[in-house]
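The chains shown are only part of the set, and none of them has been moved.
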Amino acid sequence: MAIDVSVVGAAGYAGVELVRRLLEHPEFNLVALTSDSDAGKLLSAVYPAFEGVSDLVFSAHDCAEVKASKAVFLAVPHKAAMAVVPRLLEAGVSVFDLSADYRLKDAAVYEQWYGVEHASPELLAQTAFGLPEITHAELDDAAGRLAEGVPALVACAGCYPTATSLAAYPAVSAGWAEGAVMVQAISGVTGAGRSASERTHFCHANENVEAYGVGTHRHTPEIEQILGLPGQVLFIPHLAPLARGLLSTVTMHLTSSAAANFNIDDAIAYYRSFYAGSPFVCVLDPGVQPQTASVAGSNRAHVGLAFDPRTRTLAATCAIDNLCKGAAAQAVQCANIVFGLPEDAGLDHMANPV
Amino acid sequence: MAIDVSVVGAAGYAGVELVRRLLEHPEFNLVALTSDSDAGKLLSAVYPAFEGVSDLVFSAHDCAEVKASKAVFLAVPHKAAMAVVPRLLEAGVSVFDLSADYRLKDAAVYEQWYGVEHASPELLAQTAFGLPEITHAELDDAAGRLAEGVPALVACAGCYPTATSLAAYPAVSAGWAEGAVMVQAISGVTGAGRSASERTHFCHANENVEAYGVGTHRHTPEIEQILGLPGQVLFIPHLAPLARGLLSTVTMHLTSSAAANFNIDDAIAYYRSFYAGSPFVCVLDPGVQPQTASVAGSNRAHVGLAFDPRTRTLAATCAIDNLCKGAAAQAVQCANIVFGLPEDAGLDHMANPV
């Protein structure tokens, strides 16, 4: 009674990470992995880590197995996603979309930041946002409807919004912060995707650190939506010379009442209680800061807190693997919830300890 | 009916990799992980990848659980290993030793290369050498004796000898090669161990490649012993700026008869038949060369072959993860065999595809 699933867009970095997670999954049965550019090739010919592990072959996007699946993990670029999602839902297939197309509740905001008209704004209201530690209720609703035969549409959170929100949401939602929130994040190069470009060239990225898209990155409105802070987030991403890993460091100015008797142990205790139900989020001890290497290859997130009384600022930091908790593994986590499986099924993989 | 095991020397890189593999193992039950320097500390405090995964604590080397184990994985330096192995065997504990102390069959060779007298040469004859794809029979013998109550002593192969032998053994044992064998290998920095030194400093190793121990590295006699080529191996290791991964490229001059009708497809077919029983070794297609990234974090080995008719030389290359197939995971593979478990129990972990 395995659940047949497909990965559409399986040859990209998030796609292939999905393939790997699904091959290891106890309940999902991977029936198709598609890539128009690599159709017909062995998975192991494109990604030799699968040599001896799997003899799967890439199919074309329109192969029959996709529509026959119970769920599709969709790892295609924004715009391409909304071109196929309605058809999949109509065919009764649940969709876990890793693109940005259904993340923003307001189509006008989508059009403003992505520069294209939304093709199916009517689906936005029924979309569950996939960041389980914060939107579990939306995913539970989708699970309930699926049980009644309504296929689910889950818009999985982006990598930066995931780390940023895990760091900031408990504080913001508790009303501790006031004013604009400053977010600076650092990502490894897998975040830039598989296509070879000047920026992903080893000799550009190696021994180099740079900011990009300062104030204009498309993850900005997604962060604002999650935190409920429209127009109040400045998001500054950076690229650093590592493959996997994303660290987001958020600074929040506290209200005078929140700051008055701020106690770091209490704050950490609050964060821990907030994440008590999550198998994946650890809030570190006072004075300890998260490291991306500690979560690379896993669906885990490490969160650290520090308070600066001089500037009345709470600094919250979160480390994730951008391809795992920031993309593929989180999509599987969402699917686990929607299909009523244990939330961590197939996701117990830890980072290399060194 | 889990099998209680301990890791002695668990805070080093090979030790902690053992801990992680054993925590994921379906049959072995980790009852103690010891480190004299880190005794009393949380595993996750020393290696934060275990945060939220395990709340184990390091014990001292002489804790009671070690002697109560069915097997000890011993990850201490050479010389330190032979100081404790006899006592463990006497206590009825099987030992999987990752040090060099019991690898060389001839105590005189050990003393010549390690510069110390062997403390228990009488154990060498009964030691099984742990490189299953080549010494499976020795491990099967140990399994048979263990079934009769005799604790096993397995000297797990070193990282360089493992990759080098997987590349060269089928050709050498088939009598294809003549004369000395040249071995050049490249290792990541985890191979140099956890202790901080000038050589392991990021600012030394980064953006740097260097040879070291040319002709004098202690893995030389071990390679010669496996290949049956005493005094006929020149081994040249190099350090490159990566953490995990080891590539050994071996050049073998072929006999005139072996060279006469050499056919690369036949050679690859022969290698594949040689490794047909191994769940971990893949021999790649003609023209494809192994990459260390394809096996990092896994117990897998990728082997590539190329023949140069101009110089009548066979070049055989093997990529492994030095901490996994080159140390910890291979030790678990040996233990699986000796305890009659499936050879790949707990070892199905693949490399990150990217």
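To keep things simple, chains are lettered A and B as they appear, and every chain counts its residues starting from 1.
One rule holds in what follows: contacts are C-beta pairs under 8 Å (C-beta built on N, C-alpha and C of every residue); 3 or more make two chains touch, one makes a residue touch a chain.
Quantities reported herein were computed from a predicted structural model and do not represent experimental measurements.
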With 2 copies placed here, how many are in the full complex? 4
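Here, only the chains that are shown with their structure count from here on.
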Inter-chain centre distance, chain A versus chain B - centres from mean C-alpha coordinates, in Å: 37
Using the touch rule from the top, collect the residues of chain B that touch chain A in their complex. 13, 16-17, 19-20, 24, 47-53, 190, 194, 207, 243-244, 279-282, 284, 288, 290-291, 293-295, 297-298, 300, 302, 323, 348-354
